[in-house]
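I have a structure I would like to understand better, so I am pasting it below and will then ask my questions one at a time.
As you look at this complex, bear in mind that one protein chain is not there, while each of the others sits in place.
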Amino acid sequence: MIEEKRKKLAMIVFSGDMDKLFAAFTIAAGAAASKMDVTMFFTFWGLRALKKKARTGKSFLGRLLGVFYGGDISRSTPSKMSFGGIGRWMFKKMMKAKRVPSLSELRQTALELGVKLHGCQMSMAVMEIPQETMIDDVAQCVGVAAFIEQAQQADITLFI
Amino acid sequence: MIEEKRKKLAMIVFSGDMDKLFAAFTIAAGAAASKMDVTMFFTFWGLRALKKKARTGKSFLGRLLGVFYGGDISRSTPSKMSFGGIGRWMFKKMMKAKRVPSLSELRQTALELGVKLHGCQMSMAVMEIPQETMIDDVAQCVGVAAFIEQAQQADITLFI
Partner (left out) sequence: MIEEKRKKLAMIVFSGDMDKLFAAFTIAAGAAASKMDVTMFFTFWGLRALKKKARTGKSFLGRLLGVFYGGDISRSTPSKMSFGGIGRWMFKKMMKAKRVPSLSELRQTALELGVKLHGCQMSMAVMEIPQETMIDDVAQCVGVAAFIEQAQQADITLFI
């Protein structure tokens, strides 16, 4: 019996916007459901998708960033029509009306389907977001070389 | 005589910004002109690129979204320097001065070169944009699995 080689998807998630995270996790879960190996690398604003509710930041600027851009995945706002939080409320309501899962439910589904989540070490250092403030499901925090290695072997590569 | 296998491009168009749509259709038309099979999947804000002028939305929030983000492809605004519509006017003028085609002309060229346009079913449901409000050239409205299938076989995959 010959086992077919699984196809691979490597994704960089740079954005922390609600709508883009939604697209990222939908594609990731969809690919995993189609028997692909899926690896997501979260960098910069995308790190929010891996965070617990915990406050972050050590230096003055780091804490400031933690306040302005704090919170976990449920606090992300859409890239358009944000309106100081109204957009988030609106989209959550519209998604619920169509029985679309929430972002954290979608992330959970992705994890259950075997999607691997990685944080970018350099962004974590610069933005002062330590691994302790991230959800336990984060596989490992890695550098750019690890992404390059995965992406070289991938059948699909996306930057979101 | 052996027919060479055509190369494939699969593109997700998430953005509805004038400048990003311009990039998306330029790449799509360019690839089709180079004898590639090109498939574009429009999701979220990108759905605007497929819309007629018709108003959308059924629920209160859906109608509100339709008003704030209504209109067809010609109403898209640039991602930077939007200035409440001045940016759109400015870029249109600058593009015309260099004899660059408009967005709807560019979309028409892409279609004539065989580019296939698909809408994302889930976004259409959530944003309450029914297929009747879309241009007739939209091939089919599909789910994420259809994109994954195309992207697996593609030589180039982009998220815009």
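Per-chain numbering from 1; labels A and B assigned in written order.
Operating definition for what follows: contacts are C-beta pairs under 8 Å (C-beta built on N, C-alpha and C of every residue); 3 or more make two chains touch, one makes a residue touch a chain.
Quick caveat, the model's predicted, so the values are computed rather than measured.
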Inquiry  = Touch as defined at the start, partner being the missing chain; which of A:Thr56, A:Thr133 or A:Thr157 qualifies?
reply    = A:Thr157
Task = For chain A, enumerate the residues touching the unshown chain of the complex.
result = 12, 14, 16, 43-45, 59, 61-62, 64-65, 68-69, 122, 125-128, 143-145, 147-149, 151-152, 154, 157-159
Task = Just the residue numbers, please: which parts of chain B touch the chain that's not shown?
result = 7, 19-20, 22-23, 26-27, 30-31, 33-34, 36, 79-81, 90-91, 93-95, 97-98, 100, 155-160
